[in-house]
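In this view, the complex is presented without one of its protein chains, the others remaining in place.
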Amino acid sequence: MEKDFPIFQVMDQNGNIVSAEYKDLVTEERVKQFYSEMVRIRTLDRKSVSLQRQGRIGTYAPFEGQEASQVGTALALENEDWMFPTYRDHGAAMVFGHSLRNILLFWNGRNEGCVPPEGKKIFPPAIPIATQIPHAAGAAFAEKQRGTKNAAICYFGDGATSEGDFHEGLNFASVFHSPVVYFCQNNQYAISVPISKQMNSATIAQKALAYDIPGVRIDGNDVFAVFVETEKALERARNGEGPTLIEAMTWRYGSHTTADDASKYRDQSESAMKRMETDPLLRLEHWMKNEGIYDEAWVKEIAEHAAAEIDAAVQEMESFPPADPAVIFDYVFEKPTWTIEKQKREYLEFLGGEA
Amino acid sequence: MEKDFPIFQVMDQNGNIVSAEYKDLVTEERVKQFYSEMVRIRTLDRKSVSLQRQGRIGTYAPFEGQEASQVGTALALENEDWMFPTYRDHGAAMVFGHSLRNILLFWNGRNEGCVPPEGKKIFPPAIPIATQIPHAAGAAFAEKQRGTKNAAICYFGDGATSEGDFHEGLNFASVFHSPVVYFCQNNQYAISVPISKQMNSATIAQKALAYDIPGVRIDGNDVFAVFVETEKALERARNGEGPTLIEAMTWRYGSHTTADDASKYRDQSESAMKRMETDPLLRLEHWMKNEGIYDEAWVKEIAEHAAAEIDAAVQEMESFPPADPAVIFDYVFEKPTWTIEKQKREYLEFLGGEA
Amino acid sequence: MKTAVQTKTLTLVQAITDGLDTMLGESKHVILLGEDIGKNGGVFRATDGLQEKYGEDRVIDTPLSEAGFVGAAIGMAVNGFRPVVEIQFLGFIYPAYEQIMTHASRLRMRTMGHFTVPMVIRAPYGAGVRAPEIHCDSTESLFTHMPGMKVVCPSNAYDAKGLMIAAIEDPDPVLFLEPMRSYRSSRDEVPEGKYTVEIGKGKKLTEGDDVTVIAWGAMIPVAMKAAEVMKQKGVDCEVLDLRTLYPIDKDLVIESVQKTGRTVILHEAHATGGTGSDLISLINDEAFLYQKAPAERVTGYDTPVPYFGFEDHYLPTPKRVAAAIEKVMKF
Partner (left out) sequence: MKTAVQTKTLTLVQAITDGLDTMLGESKHVILLGEDIGKNGGVFRATDGLQEKYGEDRVIDTPLSEAGFVGAAIGMAVNGFRPVVEIQFLGFIYPAYEQIMTHASRLRMRTMGHFTVPMVIRAPYGAGVRAPEIHCDSTESLFTHMPGMKVVCPSNAYDAKGLMIAAIEDPDPVLFLEPMRSYRSSRDEVPEGKYTVEIGKGKKLTEGDDVTVIAWGAMIPVAMKAAEVMKQKGVDCEVLDLRTLYPIDKDLVIESVQKTGRTVILHEAHATGGTGSDLISLINDEAFLYQKAPAERVTGYDTPVPYFGFEDHYLPTPKRVAAAIEKVMKF
């Protein structure tokens, strides 16, 4: 079925526009905006990996290589929309306006990391695979029920499509025409399992046929392709046309998490090749060079700006007050039950005795 | 997508062969065999409904209207194949050789009802919807692993396709090329929920595309269409070509179970119409009449034969020894744990004290 | 609890319908989801007439996918609605277990109160109605061992309506267990309009100095019958209807056990891991020295709930309870 789901591109790896109808979309302003957001999140990602190596945060899931998918989608959203990210989509969350400090706190084992800025409808990262897919169907349904034009975007990986929740969520959303965009970053691995062992189908987009909803396959490293198809899908959602499934072909350069070693199950020279051949940032650099507007000073400036921004957030994260044990007890119910009150009292007394 | 999945028929409602290539398949012998099996299971079904009304068995799930789907599939199986029925497929189980007495015991709340005759690989009826779909994938995989040519058939309804287990089971079977035929009796209702609220897709067959496996849509009231496509699918399975999804369009005339009242949610005159317009038995009668071989005496004879057979089984069921409480305790583990031994001892002592 | 209001004579299941109706009428954010709850009014008719009254948008027939619609309801709850989802039988809640365990119950904690899940999950439970297998489970413990969930279980129509309204108004997820064996077995006077029965509070059904008998849901008539039998024999039972299984009404239980010193606990669920063990632990923790005899449990066995042909052997009966009461008396 691959030929029924061709991979949509706006810009090829050399920075050439290959979809003439979107020529006007690719303006210098947009290229620079997209590029600098990708630099911001790549900077965060690299910093996080190094923080983990230094023991300053816990296990971390890097997304380097997938920046176009995350930036292109996040920039297509309206402020009032919902975002349902996974553990690998904090790049998207950051672009959509999540607090950098809180993103870092999440990776440092703090509940505070799941709290988005006021008014930002960013769900905590889904850890149990695919469980967010029905949530997004329901949250989007609620928007429709209320008569708003808000939509939701829901991220997940190729592996997630094997879970029952993927199926039940898409079925629900399709039956009730929930305004939701299901965005699959097909990085072709679920930890060590390649897509060929994950499914018998050549594409993920074709799974949309089971629900009679639009299924689109795109180059997930082409930030313009991502932006264009996400916008279209959001538009359909807002117009009452229901959900869309987007399969964005991409690649993570690194390991699944900092606790994983990709070289155990794949030849990492392939990742090195991908860096040269399909990198989402390089592509925009090529375009800028082709257009003769590539400005090394500007590139340096945004890199420094990103680094400064992230360093500041790291500082905030590291100077954050230590974990208060009361947090364990105080947020289980709105009003703690006697069981929890008693356990809290006893534990705090015990700590008091300690001190 | 309906046009991509046309409904395959061998014989139309008037008893005319509409698929010329299967003309030779429809012999007098086969028609009579198929017909008499359908009479047998319809007789069981009606008898069971009346037993339930008289309080002689518990809640019962009737399949009247779906006989062609059950007979056509069961007769396509080889003796060594596996059958995974639901609570509505005891017609198929009966044709495949299940004990009639045990089928009736099942509906009378007896575990003995789940025990198939020695050597018959008939799984207990699936009560939790769709859970049998992964079982069949695994049992079939085991056959393949052992190098046999045995296959499995797995029954389920239209409603079952919404469950995660449907998706996970088909995905597993497709990835590992399990030799299994997934046979969906689309009777267009899941209790009261019509298929239009169950899914956004017009067909169930198209869901096969998600797994890149063959998806076939057939007239489930045409026993020859059922037989032909089941045989083809079994053939593919045995040849290592993996699973097939068959959608058989059918209808239950009655309520979901004897505890249900179909008139609450649908106009039962529609069922009356279906009886006239698409009944699977009538169709074969038409063929026999068209051929000039319809023999009223024979029809009467097989009906009487079926009634006698079922009456005998009812007698066996009703003279079966009363429920022995030891059964509760003795089959939890191969060797009961001390907890269960103690509970059994105490209960039997208590009963002794009673007497 | 209000007084001097109009009442209606309702069965337990009708009281549930009435509670749902009351809340659907009060707030457009209350929304029902489940299999066959619309035109069909639910397989037990608990939602009868509600779709007609409130529309297909508010009383929603879902696809047959428990994880899917519980998950979707979580999304709705997070987004301002108060979904009440029906699981057709408790034995079919397991496919939704992950959604309930890792999201519904934890979301408040995960987000320090930023996102919450004010959702009610209704589920008929228990044996004794000659239903097919899996339809008869009584696995409340799987949800009391799930921080963030409350679990309630009414035994009569009055409590059913009051607890339903309290559950819908609760800011946190509540599992609402409905004893299907008691759905239509008796009628009570039920106030019209809105009232609540507080979650976390049990109820003393009889006063007695000799033995505390603790039960809930469909086991209440069994406990009452046993208490009656024992009364003839001169033993005064204090029967407690727990009503809420998490959090247990500690004060009610402990006060009673401190008075009687003897306890019999009654439940349909398996002995190991059952709420009976939690009650024994509670007594151990709070009334150890008051005990005149070890608490006795009369429970389902450590066996699956059997096929209905065997269920009379499985289910606690007044006789088994009476025997346990005699045992603690004789200790």
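Residue numbering begins at 1 within each chain, and the chains themselves are lettered A, B and C in the order written.
One rule holds in what follows: a residue touches a chain if its C-beta (ideal position, glycine included) is under 8 Å from a C-beta of that chain, and two chains touch if they have at least 3 such contacts.
Everything numeric here is computed off the predicted structure, so don't read it as measured data.
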| item | value |
| --- | --- |
| Of A:S19, A:Q33 or A:Q343, the residue in touch with the unshown chain | A:Q343 |
| Touch with the omitted chain, as defined above, among B:A61, B:A74 or B:I133 | B:I133 |
| Identified contact with the non-displayed chain, of A:G15, A:G65, A:G138 or A:G164 | A:G164 |
| Residue among B:E37, B:E67, B:D89 or B:D165 touching the omitted chain | B:D165 |
| Hidden partner chain, touching residue among A:N111, A:Q132, A:N171 or A:Q185 | A:N111 |
| Touch residues of chain A, complete complex, unshown partner | 58-59, 87, 108-111, 113, 127-130, 159-160, 162-165, 190-193, 197-199, 259-260, 264-265, 323, 325, 327-329, 332, 337, 339-340, 343-344, 347, 350, 353-354 |
| Footprint left on chain B by the chain that the document does not show | 82, 111-112, 114-116, 123-124, 127-128, 131, 133-143, 145-146, 164-165, 167-169, 171-172, 175-176, 327, 331-334, 337-339 |
| Footprint left on chain C by the chain that the document does not show | 67, 91, 94-95, 97-98, 101-102, 105-106, 109-110, 133-134, 139, 141-142, 144-148, 246, 269-278, 280-281, 284-285, 288, 291, 293-295, 297, 301-304, 306-307 |
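Everything that follows uses one rule, which is that only the chains that are shown with their structure count from here on.
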| item | value |
| --- | --- |
| Chain at maximum distance from chain A, centres defined as averaged CA atoms | B |
| Distance between the centres, which are taken as Cα means, of chain C and chain A, whole angstrom | 41 |
| Junction residues of chain B, two or more chains touched | 162-165, 197-199 |
| Junction residues of chain C, two or more chains touched | 63, 65, 67-68, 95 |
